[in-house]
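Let me begin by presenting the structure, written as structure tokens, before commenting on it.
With one protein chain withheld, the remaining protein chains of the complex are depicted in position.
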Amino acid sequence: MEKKFLKRNIISINDFTKEEILFLMDFSKQFEGFRKPILSGKILAACFYEPSTRTKLSFESAMYQLGGNVTGFDAGSSSSAAKGESVSDTAIMMEGYSDVMVIRHPLEGTARVAGESADIPVINGGDGANQHPTQTFLDLYTILKTKKTLNGLKIGFIGDLKYGRTVHSLAEALSLFDNTLYFISPESLKMPNAILSHLSAKNKIYFETNDLYDYANELDVLYVTRIQKERFFDPLEYEKVKNAYVIDKKIITHVKPDMKILHPLPRVNEIHTSLDSTDQAEYFQQSKNGVTVRKALLSLVLGIYP
Amino acid sequence: MEKKFLKRNIISINDFTKEEILFLMDFSKQFEGFRKPILSGKILAACFYEPSTRTKLSFESAMYQLGGNVTGFDAGSSSSAAKGESVSDTAIMMEGYSDVMVIRHPLEGTARVAGESADIPVINGGDGANQHPTQTFLDLYTILKTKKTLNGLKIGFIGDLKYGRTVHSLAEALSLFDNTLYFISPESLKMPNAILSHLSAKNKIYFETNDLYDYANELDVLYVTRIQKERFFDPLEYEKVKNAYVIDKKIITHVKPDMKILHPLPRVNEIHTSLDSTDQAEYFQQSKNGVTVRKALLSLVLGIYP
Partner (left out) sequence: MEKKFLKRNIISINDFTKEEILFLMDFSKQFEGFRKPILSGKILAACFYEPSTRTKLSFESAMYQLGGNVTGFDAGSSSSAAKGESVSDTAIMMEGYSDVMVIRHPLEGTARVAGESADIPVINGGDGANQHPTQTFLDLYTILKTKKTLNGLKIGFIGDLKYGRTVHSLAEALSLFDNTLYFISPESLKMPNAILSHLSAKNKIYFETNDLYDYANELDVLYVTRIQKERFFDPLEYEKVKNAYVIDKKIITHVKPDMKILHPLPRVNEIHTSLDSTDQAEYFQQSKNGVTVRKALLSLVLGIYP
């Protein structure tokens, strides 16, 4: 199975079979706390056309923990792209400077273009509203790590389900398994029909509500995302709903003791800091799992194993 | 004594006893020119919420010279903080990505917050007008290295003594020892009363003047800081005093042959370049000492010794 990842571009979660995902989850385990210079002499090109501190630092840390190094550029005027260079040309350039590339870009489809241009494996670090596969891998890994399964779970998603790339990809990925999904959002930020139809077509069970407490006591996992004011045409509408989607310590008495709260971070105020020290808070560990899963992916696409 | 530094946050010079400071000075000596990969596999997170090239590069160089690596972010839009993340959350995130963190932030108290949030040691790289302890350590180290003692010295401070974080911390640190201090500044930029009272309470001897030549011939050390035009309400007042606080080669005939001139750098014009080649010029060496002291600190807080 390792061979299926060798020199592979990691563009969309939809490019992976259930078996491949499960293999990656299992393969990742050995990278927990693993620090050996197996990627010594290897170079990652981190090409960030828009900022994403967490993604960038997580990849950097993964590379450094495995003894590799990182070149690349950040958003802003300092890239050749500012001189009008195409993503394709930049990708070919990177091929001469590095062994693997991660690209973050505001436009959908850019990562795939880079992947098709460069002879080195390209990892999508987020392309607009489209895909951010390593985020989905680490979300799945976090669920599996804490619940010991990816099946038979009751998983809630709360917040902005309309525009949240993260929740779309995770819901799609979870549809490869058998779980019950709960979509909790204001009316105007509901999960898109395209995804709901997709779930129905695969006979997956899901519920929609605008009230967290309709199902809070049943959930095994609650995946929280931020509701952004700028998504609302009517500021009054935002004022009306915003507090209903802030999770605070009040929730603890309504949920199972082993329910886990996830969040892709950064959070602003949608999870109150009073929850940070509870058993339910899994979001910081989730962030740390990102380094583990990214170490596994770098190892796999480069074909250098522990 | 090493144990007292293990996993310790380095937030304020005032958190350290005289014995600890002297130990650090002594411990630092072995890092002069020392380059061995004792921190191989270790990662420093350099979190710069505002620019400080010298501090950042000095820490980077220290880490690289010891075989470690550096992740982190620079001021500007590329940090998650731009999305509204708290320093506390960022610090917890860094804990998953690194082994030690240096933070530079425009707001006082931020470094302590980061230190209390993260499970890794946090080093204050300057928090507003408050503290910049590694600068003070390297200043002390430079005095000790060149004068062979931290006692019985006559040490002048010249320039902006009112707003200069560096001179405040160094004066406080020197008050742990027995020295005579000379504060040379325009009336409007005098050393704050709080610090003068503190010195008096500890029976330390100091003099104030607005004329360098009142005491120039007695000094063992002259610590120069820049006078910034924007500190003056009245531009005429600035024009009046600015030249009185520019040090040039004229000073050499008025000072002891082994008097040493220090400056935290960068300088603009407050030390004339004609002084650079004199025996008194110690400021470039002082800058280099920063790498030595920071290597020592990284070694100590991580508990990995040469």
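Chains here go by letter, A and B, matching the order in which they are written, and residues are numbered from 1 within each.
Keep in mind that, in the parts below, a residue touches a chain if its C-beta (ideal position, glycine included) is under 8 Å from a C-beta of that chain, and two chains touch if they have at least 3 such contacts.
The shown structure was predicted, so the numbers you read here are calculated from the model rather than taken from an experiment.
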Omitted-chain contact residue, chosen from A:M93, A:V241, A:V268 or A:I304: A:M93
Residue among B:K4, B:R35 or B:K202 that touches the chain left out of view: B:R35
Residues from chain A at the interface with the omitted partner, ascending: 40-41, 43, 45, 69, 71-73, 76-85, 88-90, 92-98
Chain B, residues in touch with the chain not shown (by the definition above): 35-37, 48, 51, 53-54, 56-58, 60-61, 64-65, 67, 69, 74-76, 265-268, 273, 284, 287-288, 290-291
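Going forward, only the chains that are shown with their structure count from here on.
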Rotation angle superposing chain A onto its copy chain B by C-alpha atoms, nearest 5 degrees: 120
